[in-house]
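The other protein chains are all here in position, but one chain of the complex has been omitted.
Naming follows writing order (A and B), and every chain is counted from residue 1.
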Amino acid sequence: MTDTPIIRFQNVSKRYGDLTVLDHFDFEVMSGEKVTLIGPSGSGKSTVLRILMTLEPVQEGVVELDGLSYRQPGRHGPFHASARHLHQIRSRVGMVFQNFNLFPHMSVLRNITEAPVAVLGLSKADARARAHELLEMVGLADKAQAFPAQLSGGQKQRVAIARALAMRPRVLLFDEPTSALDPELVGEVQEVIRRLAHEHDLTMLLVTHEMRFAREISDRVCFFDQGRIVEQGPPGEIMINPAQPRTRAFLGAYLPETSTG
Amino acid sequence: MSGTLLLPPLLTGAQVTVELTLTSTVLGAMLAFSAGMARGAGPWPLRLFAATYIEIFRGTSLLVQLFWLYYALPLIGPRIDPFVTGIIALSLNIGAYGAEVVRGALLAVPRAQHEAAVALNFTARQTLWRIILPQALPEMMPPLGNLAVQNLKDTSLVSMITIADLTFRAQTLRNLTLNSIPVYSLTLLLYFAMALVLMAGMRGLERWVRIKGQGDMARA
Partner (left out) sequence: MMYGFHWDLSSPLAFAWSILPIILIGLTVTLEATALGFAFSLIIGLGLALLRRARARWIAWPTALVIEFIRDTPLLVQLFFLYYVLPQYGVLLPAFLTGALALGVQYSAYMSEVYRAGLDAVPRGQIEAAAALNLSRARAYRSIIIPQAIPRIIPAMGNYLVSMIKDTPILSIVTVMEMLGLARIIGDRTFRYLIPLTLVGALFLILSMSAAAAVRRLERALPKTGIPLR
């Protein structure tokens, strides 16, 4: 972790019609930092990730990633930035989705090699070598030729993580990566994310409802409510001894032991 | 008059029907893909152009289009050979219906697939060709197969602009022999047989598309 912010939100507002999702929102993430966003659903935490992935435009404020603004001066259209500029931003960010979003018409190996070959211009041989390394890392070395439909949810999500890592992002976003999984498959995906968090200097943003897991891997936990960060700090502080009543109420529902402990 | 005497002229006509069907189905498929992709995923001027083409040719009747090209167009433009006129009318008509099939299949690919493509930094063009189209293609094959059969049936209308297809031959034979029942029964049976062959062919093509897709995947 360094002291330079790699992600910066300044006075950002995001609305869908009448609904305000982010309300004059300020937020910074240091390079290499592991940050977990928690809070009730609809509080805007997933929106933060989707804005960073350029899946959603913002109406107001400044968003920057690695010094690149999400708006170019004088640019119009929903994203206020040229396709080329967005391409530059995206080359630094990767995302792991709640529903995996693997490409069903491609094998596991092809899912992982397609973008490195087509977008980064890697040779097929290099891309494959890297894909095999990544599959080894997520424990699916034997599934390279399988198709997504033949995998369990946990396996799909591990492939999705390998696919995102193959693009060598500086920031990796996890949008509720275990919410769509059967309970017995949550552990294998968490294990992969945990190893990533401990062994890499990757900047990680995680939205999750798994409080114990958030506590294990994060440098910082941010509690969201109604489009703002209500409280943030090291997981030990936020989760054991929250200052805000709203945080306490939320955590009480998820972690019964925090209210007694 | 026995069927054996009727059959040779009808078969000559059927050959013309086959030529018309194959040519206009292939041309129509090309139009369908261009217009469907332009309308579903093109920049707005192209989208507007494609939408106008599709609405006009789906909204008016094929016979009206055929007569318009045959009778009206030569008055303001070039005089074209009837056979070519027939092919143009059939292709434009079936292409417009096919375009809606192509567009529908493209739009049916879930939004999440587009988002995954953005997250992997594919360009819009790469997303269309590598992610969306391969998933949409197998879905559009069955309705396109139905359109091919529809096109075979539609070729009968070109007999009205003097093309000597199966229907034209049937009309000539009837006028000659006044023997309606055997002439038209044989004609209907010939159309039915051609439709069965065409359907089998389209099902083969459909299977090939699916297997081809799988082959691409395996080669990774």
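In the analysis below, a contact is a pair of C-beta atoms (placed from the backbone, for glycine too) under 8 Å apart; a residue touches a chain by one contact, two chains touch by 3 or more.
These figures come from a predicted structure and were not determined experimentally.
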Of the chains you can see, which ones touch the chain that is left out?
-> B
Which is it among B:Phe49, B:Phe67 or B:Trp129 that touches the chain not included here?
-> B:Phe67
Chain B positions in touch with the non-displayed chain are 55-56, 58-65, 67-68, 71-72, 75-76, 149, 153-157, 159-160, 167, 170-171, 174, 180-181, 184-185, 187-188, 191-192, 195-196, 199
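Here is the rule we use: only the chains that are shown with their structure count from here on.
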Let me have the rounded angstrom distance from the C-alpha centre of chain A over to the C-alpha centre of chain B, please.
-> 46
Please name which positions on chain A make contact with chain B in the complex.
-> 53-55, 83, 87, 90-91, 93-95, 97, 99, 101-107, 109-110, 113-115, 118-119, 128, 144-145, 147, 163-164, 167
Per the touch rule above, chain B residues touching chain A in the complex are 112-113, 115-116, 118-124, 126, 130-131, 134-135, 213, 216-218, 220
